[in-house]
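Handing you a structure now.
Here the complex is missing one protein chain, while the rest keep their positions.
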Amino acid sequence: MMRTSRIMPAIALAAVLLGGGAKAQTIKIGVNEPLTGAFAASGTYVVNGAKIAADEINAKGGILGKKIELVIEDNKSNPTEAAAVAEKLITSDKVPVLMGAWGSSLTLAVMPKLIEYETPMVVETSSSSKITTTGNPFIFRISPPSSVEAAAFKGIVDKLALKKVDFLVINNDWGRGTAEDFSKMMKEKGIGIGLVETMDQGAQDMSAQLSKIKSSDSETVIVTTAVDQLTLIFKQAAALGLKKRIITTGGSQNPDQIIAQAGAAANGTMHLTTFLPWFPEKTPNPEATNYFVSEWKKRGFDFAGCTESFRGYDGIRTAAAAIEKAGKAEPAAIKAALWDIDVKGLNGDIVFRKSGPAGKESGQSQPNVYLIEISDGKVDMKTL
Amino acid sequence: MSEFLQHLINMLVLGGTYALLGIGLTLIFGIMNVVNFTHGVLYTFGAYIMFIVVQQLGLNFFLALPVAVVAGWLLGAVIELTLLRPLRGSDIDTTMLVMIGAWIAMQSATLWIWGGVAKSVATPFPDAPLVLGPVSVSWLRLFVLAAAALLIVVTYLLINRTKLGCAMRATFQDQDTASLMGVNVDLIYTSTFAIGSSLAAAAGALLGPVYVIFPQMGDLAAVKAFAIVILGGLGNITGAVIGGFILALAEELGAGYISSGYRDAMGFLIIIAVLIFKPTGLFARSERVG
Partner (left out) sequence: MKAGITILTVAAFASVPLWLRDPYLLNALITTGVFIIAAMSLNLLLGFTGQLSLGHIAFFGIGAYVSALTSLGFDIGFPGGFRLVHEPWPPIAGFVLAILIAGLCGYFVGLLSFRVRGAYFVIVTISFAEVVRLVALNWVELTQGPLALTNIPSIAIGLPGLGELTLRTKLQNYYLVLAVAFVAYLLIARLVHSHFGRAMRGLMENETLAVSVGIDVTRTLTLAAVISAAIAGAAGSLYAHYIRIIDPEVFAFINTVTMVIMVITGGKGSLAGPVVGGLIFGLLPVVLRPIMAPEAQWIAYGGVLIVILFVLPRGIVPSLAQRLAKRKREAATVAPVAFSERAKEPA
């Protein structure tokens, strides 16, 4: 045992040196995603989307005459590991730009490393408003924070004739942020706010919260959580005879999975989403959407994963566009170029606007938000 | 008032589930003094067996249940024979850590084989719930409650009315004496672990279709099972059943009338309170220090 413990750092060192020196003829992009632990399913979807983008770019000859290479590392759904992975990608693998890190606490843990090594990161999923407001000039986010979603929803609420709403949200930055931003927006519109109920991430039985909501005097429930809990909520709401209108937010709803798993219970529900894989012709970039969806199916992935994985696809295309614009694979140049790009993303043009304290602003793009409705087991686009 | 009735109904269906989770663990914990961290993995295992039999092999839902029970029994026996038997006589923390190692490895293996995306199982029960005045409950959950009750009764009879159960109880009370009286302690340990594991797998197979199936589903279930076992007293089946319903009641009323954020805290607060005022659990038969 003594001998092994002396050899192990040497093996690690050798592995790092070998990995670092082998391929200098590619341009690397670091991918920091949860592949094990609580968020494994989502992180894997995003990585699969990222791979489609990389293969597509390389099939067209790469960028700057070189192929791009994704260096994918697992952050184990753990903030400490997310920071360590960023450290590895930047210092050992020498990637000039990162994409990551799915969850907000994972992204927040990576952020000090970005400042330390002056390396930019494209944030593809995290929704916490803190990410773009605390003055980190290396952050470029393509996913909408809940305030952007609330602002988009503002134009829709009048047509839905809401009077009073309850909230049922996951107890993390995403759910809490949504409840806060949507309540604020709705109060401005004169809509009453009833209960704000939370559920723990990973909780499987929401009957208690739903029973409470069933007895309230609101007519609508806003639900924010990941697809698995949504499925359970629809099933359990149906079992309790909850007859209120349900609107979900957050954009990772996977309506297909909901239809497949919740069955009739999903009928009549509405969903605020950021991507429309069901109606490629209605997306801002139909050609790319068609390509992405067909490639996704060709690789044998679950169609339901599209609403998560498209972010990985867009994230890598954003990073690649910035490298191309910069003309060289160097962090400072890429960071500067990220401000100038205009990528036709799957859910709208990716153009970064300044956000946060002056002098050290983060970049935030404004993706589109759509409202869809499930009726008779099919997804319908709500015309508004 | 109708909200309160609905909470009570929810408590009943949830409590039956918790009781089933608790009884398997209380046997292992009480008789073998092993802090069994694989309980949650076996719960997950039972759920995946259900998924394989119903969704992938296309076989009958009701056939899948006994398959899961037998598979859980076998896996439990294998774990006992390979991991626990060689460490007989070790500290409680050494065996606990081995169980933690098995938990980490098996959960990761599940993730590797099946991926992290949640699966669901189709059931033969109607989607529309049974409505009784102001309250309603799904048919599937009523079936789960009935099946759980049946399993609990069978286990109770097994422990209290059979020769094997008698030997298990003897081992629980005094291992050395039982051994002197001709009880094959090795066999008792393997049987206990296998029975406990098959109950965990049965719970997973029953609840997998109610919820969704994913690799980490067992973690929360295991924590609740530990809480129930401590509430009811180690090795006490009746205690575990009552403990399950108490936990369910505390969670329902806690989430309904106090704060849903603290829903899961209710169970833990009860445990802390119970152990402060009655350190051997609510229904302990005998204290066990070790």
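Order of writing sets the chain letters: A and B. Residues in each chain are counted from 1.
Everything below uses one rule, namely that a contact is a pair of C-beta atoms (placed from the backbone, for glycine too) under 8 Å apart; a residue touches a chain by one contact, two chains touch by 3 or more.
Note that this is a predicted model, so its numbers are computed, not measured.
Participant: Touching the hidden chain in the complete assembly: which of A:Leu35, A:Ile142, A:Ile191 or A:Ile341 does that?
Facilitator: Candidates A:Leu35, A:Ile142, A:Ile191 or A:Ile341; residue touching the omitted chain: A:Leu35.
Participant: Taking the entire complex into account, which one of B:Leu8, B:Leu83, B:Leu130 or B:Val183 touches the absent chain?
Facilitator: B:Leu83
Participant: Kindly note down the residues of subunit A that lie in touch with the hidden chain.
Facilitator: Listed in rising order, the touching residues are 1-2, 5, 8-9, 11-13, 15-16, 19, 35-36, 73-74, 76, 78-81, 83-84, 87-88, 91-92, 104-105, 108-109, 111-112, 128, 130, 134, 171-173, 175-177, 198, 200.
Participant: By the contact definition given up top, give the residues of subunit B that touch the hidden chain.
Facilitator: So the residues of subunit B touching the unseen chain are 29, 33, 35, 83, 86-90, 92-94, 96-98, 100-109, 111-112, 219, 223, 226-227, 229-230, 234, 259, 261-262, 264-265, 268-269, 271-272, 275-276, 279-281, 288-290.
Just so it is clear, only the chains that are shown with their structure count from here on.
Participant: Taking each chain's centre as the mean position of its Cα atoms, how many Å separate subunit A from subunit B?
Facilitator: About 35 Å, centre to centre.
Participant: Sort out for me which residues of subunit A touch subunit B in the complex.
Facilitator: Listed in rising order, the residues of subunit A that touch subunit B are 36-45, 171, 197-200, 202-205, 207-209, 211-212, 214-215, 227-228, 231-232, 235, 238-241, 260-261, 263-265, 302, 305.
Participant: Can you tell me which positions in subunit B touch subunit A when the two form their complex?
Facilitator: 2-3, 6-7, 10, 13-14, 108, 111, 115-118, 120, 127-129, 131, 136-138, 141, 207, 211-212, 214-217, 219-220, 251-252, 254-256, 260-261, 263-264
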